[in-house]
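One protein chain omitted, others in place.
This part shows subunit A:
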Amino acid sequence: MEVVSLLGEMKGKMNFEETELRLGLPGNISKLKSNIVNSGATNVNGKRGFAEAANVDLKLNLVSSKGDGEIVDQAAESEEIKNLLGGAGSTDSVVKPPAKAQVVGWPPVRSSYRKNIISLQKAATKKGDEENEKVMSSPMGATFVKVSLDGAPYLRKVDLKMYKSYQELSDALGNMFNSFTIGNCGSQGMMDFMNESRLMDLLNNSDYVPTYEDKDGDWMLVGDVPWEMFVGSCKRLRIMKGAEAIGLAPRAMEKCKNRT
């Protein structure tokens, strides 16, 4: 789910392109848009090579039963290693997993505990003072926000500090809610779902729009502001159906006008 390009698509539909306000660097959005177009072009039939599939596979496996949306970095190599070591007994043929590679559920530490410890780690390396946001954030720097998808039967929570960009966040959200949206795919199956253009069709057809509630209690479209500003001001995320989001854009513009 490419948040920013979705935004672009939606705005196109609503003819807001000319009045599109960006507080980030100009040209950002169009660059990202073109990336999507390019990768869409290279994945004509939606099928990916082994390594990519393995990556994707591992990512999907990470929808934890706690549903916290934590994303663990995966290396495609760990999938290969699992296959290689099927019958290996001698130490010679052991391929040491690359440092920082991780496997689902390994080591066996409870996911909620891991989440807490990750926050501790970040706190330990944090320097200087951070903006004092009381947005459900602990003194040590995690920023958990609730994410709801209109029509999904449950809420999720994500720690915005785990991501460095809208891209990462949108990937994470896509993973979290894929089991729900796959249902809407009908008989397409997973492979097609992972095709980004197909994914965008699905999401565009369903008119899903990511929005967030900011510090002031206003609902804004995701992607307007630079990432750091977003993390600092986002209180809650809601992926809503396009029809409901129509009213947002003018307000967003107003706010931005007031800010600049």
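Operating definition for what follows: contacts are C-beta pairs under 8 Å (C-beta built on N, C-alpha and C of every residue); 3 or more make two chains touch, one makes a residue touch a chain; residues count from 1.
The rule is short, and it goes like this: contacts and distances are computed from a predicted model.
S.K.: When one chain of this assembly is omitted, its UniProt record names it as which of these: "Transport inhibitor response 1-like protein", "Nuclear pore complex protein Nup85", "Origin recognition complex subunit 1" or "glutathione transferase"?
M.R.: Its UniProt record gives the name "Transport inhibitor response 1-like protein".
S.K.: For subunit A, which residues touch the unseen chain?
M.R.: On the side of subunit A, residues 47, 50, 53, 56-57, 60-67, 82, 85-89, 91, 94, 96-97, 99-114, 116-117, 120-121, 123-124, 132, 136, 138-140, 144, 146, 155, 179, 190-191, 194 touch the unshown chain.
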